[in-house]
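To start, the structure under review is shown below, and the notes come after it.
Every protein chain but one is kept in place in this view of the complex.
Then we have chain A:
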Amino acid sequence: MKDTARTRTALALAVRANLPVLLWGAPGTGKTASVLALGRELDLPVEVVVGSVREPGDFSGLPVVHEGGTRFAPPRWAERLAAAGEGLLFLDELTTAPPAVQAAMLRVLLERTVGDLVLPAGVRIVAAANPPGLAADGWELSAPLANRLVHLDREVSAAEIAAGFAHGFPASGAGEAVAPSAEQAAAARSAVGAFLRVRPELVLAVPGDPAAAGRGWPSPRSWEAAALALAAGRANPGAPDVEAAVAALVTGAVGEAAGFEVLSWLRTLDLPSPESLLADPGLPLPDRADRLHALLGALVAHVAADGGAPAWERAWEVVARVSRNVPDVAAAAARDLAARRPAGAVPPAALLELAPVLRAAGLMPGEAA
């Protein structure tokens, strides 16, 4: 039930933020139906173009001799979209199209041109594909094409289909989704930029094997898409299952490993830095034990690198504060901190407060459990 809500919200956010999406899913799971429904909700005309029954000319334009020169006449579907000025272009069966047609579809996705016609900016592109293992004659996407798309897995559950038949399929809520503002986009971009300064090797990681190259992978372009997805999530805090939807978009853009890394890094962003904590040990602390653990770990590492007795002694004030609520987290940090005692530092009183929990855990020096 949840998976489909997530995909639906993710699709709505992406279409609103103008991110090109590729839906992966088995044949017959209603990818086309969901895109048609999305078009109805957004009140946009939808053009469905199935790649596997087209030839390259349907995407690159048919050559026509006209007044002594050759024009590339756009097909009807492109003319209709251009006339409407906005709409949803749904490119179906991207992977079952032969490579020559895929190459022509690539140009539509990248340059938004069909023959001599440029699609207006209001046209959103959604693509769909069957996983190559499922389709009889599938091809993997080429790495450059894969990198320009946000990959979303569409999973369907039997329970949901059954409920849909009985009560109708729920609306996606896309009609209410709003595009991120310029400020939100800029904020998300600077957060991603800060992450990439910490992990520069993730700026560009071209995958080695073709099966992985056919999905999202980190590149400056896909990081841009990931930032836009984060901003879209900020802009729509009330959308159903929005946290999971944003995670699906981010990992769909840059791949799972890099995506989860940036998501977990963003979570630690709202933790106070070790420097500011040492300057003002009274700063508000997070509630959750795992956050506190991460925070104290950073603090101990900072103090160990600094090596000064004053910083070491001040760090104990933070540990003492944590020990009042979550003694075990404090005690784990205290053991690390005590082991890094610089010469001349005075053992703090906080160690005494932690003695009961350390003793109960059998970790007091010279005592057994």
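Methods note: a residue touches a chain if its C-beta (ideal position, glycine included) is under 8 Å from a C-beta of that chain, and two chains touch if they have at least 3 such contacts; residues count from 1.
As a convention for this text, contacts and distances are computed from a predicted model.
Colleague: Pick from "Electron transport complex subunit RsxB", "Allophanate hydrolase subunit 1", "VWA domain-containing protein" or "Amino acid ABC transporter permease protein" the UniProt protein name of the chain that isn't shown here.
Modeller: Per the UniProt record, that chain is "VWA domain-containing protein".
Colleague: Based on the whole complex, identify which of A:Ala33, A:Leu62, A:Ala162 or A:Leu352 touches the chain you can't see.
Modeller: For the chain that is not drawn, the touching residue is A:Leu62.
Colleague: Taking the full complex into account, find the residue in A:Gly30, A:Pro98, A:Pro240 or A:Pro342 that is in contact with the omitted chain.
Modeller: Checking the options A:Gly30, A:Pro98, A:Pro240 or A:Pro342, the one contacting the hidden chain is A:Pro98.
Colleague: Out of A:Pro45, A:Pro120, A:Pro327 or A:Pro342, which is the one that touches the chain we can't see?
Modeller: A:Pro327
Colleague: In the complete assembly, which of A:Glu176, A:Glu275 or A:Asp290 touches the absent chain?
Modeller: A:Asp290
Colleague: Hey, which chain A residues sit against the chain that's not shown?
Modeller: Contacting residues on chain A, toward the hidden partner: 2, 55, 57, 62-65, 98-100, 132-133, 136-137, 139-140, 209-212, 214, 243-244, 247, 256-257, 260-261, 263-264, 267, 288-290, 292-294, 326-329, 331-332, 335, 356-358, 360-363, 369.
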